[in-house]
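Shown here: the complex without one of its protein chains, the others still in place.
Presenting chain A:
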């Protein structure tokens, strides 16, 4: 394979685009130059560091290091989902909700994806496990974040409607079903859009990466299709687990709405 590579000089040239944008921001008093430069610098440092870590990991081929990296990725993703919510579940439950949902779905779907590769690839190699887990985790994280935000915000806004139904003798599942449906719908929009637009509106990341790395486009397309199915499965599994856990945490066994367990995010 004749993969496309970039030299340091080319990276510096590319960074000129960001510097130009920052200069324009300064000139037009847009006020985004600082954030743009910090985000660019942060992105470059993060990716170079992760490149170093992955290189070390792939060379060492130590399964425990792979497990440690995946645990760190799951922890960071759980924190990110929790930190982005406008409304928070009180106590450790807030991060537990997202942590359990994205960890369970990612591990389940990654295991499924890797097991289907067992016949053709060395699926236990870190160079296979880590990227596949990372892609699945990223999708599960975004989907869960959006769904939980819709659910926690919606419950506090629709309190009267939910309690009105509970007061009429409906169960917590019946009273919260419209909110759960809205949250699941909101969370699945990105992955559905991603699938609907794949190949027409955008060339998805994996496919683009593989083509740039010299892979045959048909092989790259097949890889992307496989991964899209995995991503859709992970997103839906993670959302369903998260909203289900939230339903039980924000109600109790007497079918009461427990808004005392919810607070505004900082």
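Going forward, a residue touches a chain if its C-beta (ideal position, glycine included) is under 8 Å from a C-beta of that chain, and two chains touch if they have at least 3 such contacts; residues count from 1.
As a working rule, contacts and distances are computed from a predicted model.
Chemist: Name the absent chain by its UniProt protein name; which of "C-type cytochrome", "ABC transporter domain-containing protein", "LytTR family two component transcriptional regulator" or "Multicomponent K+:H+ antiporter subunit E" is it?
Modeler: "ABC transporter domain-containing protein"
Chemist: Identify the residue among A:170, A:185 or A:263 that touches the chain left out of the display.
Modeler: Within the whole complex, the residue contacting the unshown chain is A:170.
Chemist: List every residue of chain A that touches the chain not included in the displayed model.
Modeler: 158-171, 178, 252, 254-258, 260
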